[in-house]
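Quick one: this structure, given as structure tokens, is what I'll be asking you about.
Here we show just some of the chains, and they stay where they sit in the whole.
Labels for the chains are A and B, by order of writing; each one numbers its residues from 1.
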Amino acid sequence: MAPSPEADAQVDAAVASAPDAAPAETTNEDAQRGFRVHLSSFDGPFDLLLSLISKRELDITEIALSAVTDEFLTYLRGLDGEDELEEASEFLVVAVTLLDWKIASLLPQGELVDAEDVALLEARDLLFARLLQYRAFKEASAWFAERLAAESGRHARSVRLEDRFRERTPELRWTTSLDDFAALALLAFTPREIPVVGLDHLHAPLISIREQAAHVVSLLRRGEPVTFRQLIAGADQKGVIVARFLALLELYRHAAVGFEQLEPLGELTVRWTAENWSDENLVNLGADYGQ
Amino acid sequence: MASEQTSAEMAAPAAIDGTDVESAPAGIPDEVATERALEAILMIADEPQSVVGLAAGIGRPVADVRRALAALVADYDGVAGTPRRGFELREVGGGWRLYVRAEFDDVVRDVVHTQSPAKLSQAALETLAVIAYKQPISRGAIASIRAVNVDSVVRTLLGRGLITEAFTDSETGAIHYATTDLLLTQLGINSLDELPKISPLLDDGSRGFDDV
């Protein structure tokens, strides 16, 4: 089904309310706690930036994600503990979505070099819809969180069956073999959740940020500046690219790398800037992401 | 089997009616007896009781059971001069169940020590929302909406019993997931219709993304 006018209206309403007076729901964290972006093409809250992009009042190609990222990392340093994790998580999800969008919008895909190409426009429309969808589900998730929290405080009657009724329980039919039982135990003991709040969606579990960071570090430590394009050369999965991107952010946080981008959308050059780096640093890298 | 049981039990309420009439001079109408029998069943119920299941259990027509449940809700809520009870009857997760009334949750919390599981992460919540609105949906389709790998989160949700494997696509072999009644119960709603409406947004945007 194509996006209906009604749908657009609803999105606009949701998005428009975000920057200032979001009623205590999803969008308030950016708007009220206030990560702001200061770019030549835009100056204001991050969430407003997203809103404008989704309303197509601002071109994604005008935005230098690296600059936004730089600002965000600076902003993060002013936060502590849980807030930092929460916001980092939030930001990275959106950044990955935007990055994904940019890659699909900007990078030549086969012959589709011409930005006016109809097919490319369609791809952008789809990605645009996808960002809207992402925001819609994010808002819905706030409702889920609220309901689950409220309901977890409720108490339903659930008591031990009185003995006189227990005798009427049908006799147990046991169909589990010893081996199946052991397999069930194994299944039950298998950790279901990486015990880091809210960050397990930032990576594909099969790709280790630490491993990718090791690769990135080995390329950079040769001393020559390397472009991001070179860093992701040969990466055959989107997940690997994302992991290397995240690894770079981590390395930047450790002041091990510096970035240089001469013009918007120009080549992103990464330079090794660490003064005393030991491979031990690598061990902890990506720990935030459970990798 | 259900029919056999039903006929067997048809006798019971009748017998109860008889004894009640003896002890209550004015005579107790059948519908009141239905309410009392429902109360008894709800007292031992471990999970929400469907109207149909209750009707079969006490051998009464579904319509009677519905009426009696509504009367009990009003009774416990104290809308007709009766005391507003410390408990209430709620329709949640596809059935009826007795709950402590919300204003007594704090009092009760100190007495019982229930083990509540850890809160869901933001990622899990968002994935849950995607599944709730788009079910049945494959993991690949979820991942393309969320733009990230969702395997571990889906596992968490499965482990919590909030989603279930609905079916496996015979062509692609992709497992499709749907939400469970347990989710409804934990949300405190009775059906998916009670989810907030955001559906107009959700029908596009998935086109063109491979259902990996």
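The criterion applied here is as follows: a residue touches a chain if its C-beta (ideal position, glycine included) is under 8 Å from a C-beta of that chain, and two chains touch if they have at least 3 such contacts.
Because the structure is predicted, anything quoted here is derived from the model rather than measured.
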Copies present in the complete complex, per labelled chain: A x1, B x2
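Just so we're on the same page, only the chains that are shown with their structure count from here on.
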Centre distance in Å when subunit A and subunit B are each reduced to the mean of their C-alpha atoms: 33
Residues on subunit B engaged by subunit A in the complex (per definition of touch): 42-47, 87, 92, 97-100, 102, 105, 108-109, 112, 114, 116, 119-130, 132-133, 145-153, 155-156, 159-160, 185-189, 195-196, 198, 200-209
Residues of subunit A defined as touching subunit B within the complex: 1-4, 6-7, 10-11, 86, 89-90, 93, 96-97, 100, 122-123, 126, 129-130, 132-134, 136-145, 147-159, 161-162, 165, 192-194, 197-205, 239
